[in-house]
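Omission of a single protein chain aside, the complex is shown with its protein chains in their original locations.
Then we have chain A:
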Amino acid sequence: MFFENDPVLLSRILTYVTLGFHVIFATIGVGIPLMIAIAEWIGIKRNDPHYTLLARRWARGFVVTVAVGVVTGTAIGLQLSLLWPNFMQAAGHTIGLPMFMEVFAFFFEAIFLGIYLYTWDRFKSKMKHFLLIIPVAIGATASAFFITTVNAFMNVPQGFEFVNGVLTDVNPLAAMFNPATPTKVSHVILASYLTSAFILGAIAAIHLIRGNKHVYHKKALHLTMVSAAIFAIGTALVGDFSGKYLHEYQPEKLAAAEWHFETESEAPLILGGILTEDNEVKYALEIPYALSILSGGTPDTEVKGLNEFDPEVLPPLWIHYFFDLMVFIGMFLATVSILFVVLSRKKGWNPFNRPLAWMIAAGGPLSMLAIQSGWVFTEVGRQPWILRGLMTTAEGATTSSHVGLMLILFSVLYLVLGVTCAVVLRKMFKGNPVEHELEERGISQPTA
């Protein structure tokens, strides 16, 4: 083994591996039902079978990823108790409610997804079938909502009193709706929508790059990029609010993300760079006043610096890079999707040009990278706490000495699942290309 047998470190790594793998499927699990709903709705409204087929094909691929999402979600649900028994004991007393409700939301989604998939041609009215995707989309977003409130609670635990080691005066709703909840929940949900739109857009873009000029792919690209532009603007707005939230409630996290050492007003925002041994920032791009504006809306906002905090309770400073990577990709996605929308609105411009298609194609994997970076940033940025100010990560962990073996087993499992999932998806769509399916279903040109 590369590590000494430290259950805390190994539990952190195993949790990271499980969540890092699960979040890929969870993210698209939140966003894709909405995209399917939009496509099916347009298909009905415009009476355009291309959009209906889009919804059908997306749903078909989606269900394979749902399977992996479900099983890895089950894994993390149980692993939380297995790896973090002390944390879960405290969490059960305080934030058990949204965890419980998340399962209900998922249950609801699972039932309707099952019905939706097997009833495409069962109802006379297309509208009836469309109605079935609505509970799926609502359930998916509600799941994200509930589970993110739990994560928000870990950042700002509230809704209880902790007197002489005993929890009293528990208020589950106050715990759920803590100060971190509004920004965190909206950020997670919008970013999931954005990522899903971009991944579906990237698929269409790749078809165009490969020389397939079928109008089906153009419609797919248009639909996903218009949606992505809206979600990107929303995500950016929420990002701004998140900065203000951090400034107010978790200043040490903001300062660590920004390598902001001295408390000062007119603080600049630092992009990239490296940190020397005596904490000097080098080779970074500085945007004057930007950190103060991000924190409080005005250049004269005073932003707390790292030097004000006890070094014992500061997160590692490398989270700066993950923060920057997330923000950079977010900006890139916004630019690309807005550019697409502008080009498609202007007469004489071609939004389906090759360079833009390439950028959209890159946006798919990049958006997932941003999701990963964002979660690494927020989770590592909360260290050394598992419940900020109350319980350290080390206190929450298991004492079992077998975590290392489990880490190996689960890593192999996820590797195998990930590879098979990719192979199966490829085979599904290679073996049944759009042209073939259009012909098979007797769709030539849309009637409108």
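Following the convention adopted for this analysis, contacts are C-beta pairs under 8 Å (C-beta built on N, C-alpha and C of every residue); 3 or more make two chains touch, one makes a residue touch a chain; residues count from 1.
Note that in this section contacts and distances are computed from a predicted model.
*Asks:* Given the options "Cytochrome d ubiquinol oxidase subunit II", "Aromatic ring-hydroxylating dioxygenase subunit alpha", "ABC transporter permease" or "Xanthine dehydrogenase family protein subunit M", say which is the protein name UniProt records for the missing chain.
*Replies:* Missing chain, per its UniProt entry: "Cytochrome d ubiquinol oxidase subunit II".
*Asks:* Which listed residue, A:Gly20, A:Gly77, A:Pro179 or A:Gly273, touches the chain dropped from view?
*Replies:* With A:Gly20, A:Gly77, A:Pro179 or A:Gly273 as choices, the missing chain is touched by A:Gly77.
*Asks:* Thinking of the whole complex, not just what is shown, which of A:Val17, A:Val63, A:Ile134 or A:Ile206 touches the missing chain?
*Replies:* A:Val63
*Asks:* Which residue, A:Val8, A:Ile44 or A:Met99, contacts the hidden chain when the whole complex is considered?
*Replies:* A:Met99
*Asks:* Pick out the residues on chain A that sit against the missing chain.
*Replies:* So the residues of chain A touching the unseen chain are 60, 63-64, 66-68, 70-75, 77-79, 81-86, 88-94, 96-97, 99-104, 106-108, 110-115, 117-119, 122, 135, 167-168, 170-173, 398-400, 402-403, 405-406, 409-410, 413, 417, 420-421, 424-425, 427-428, 431.
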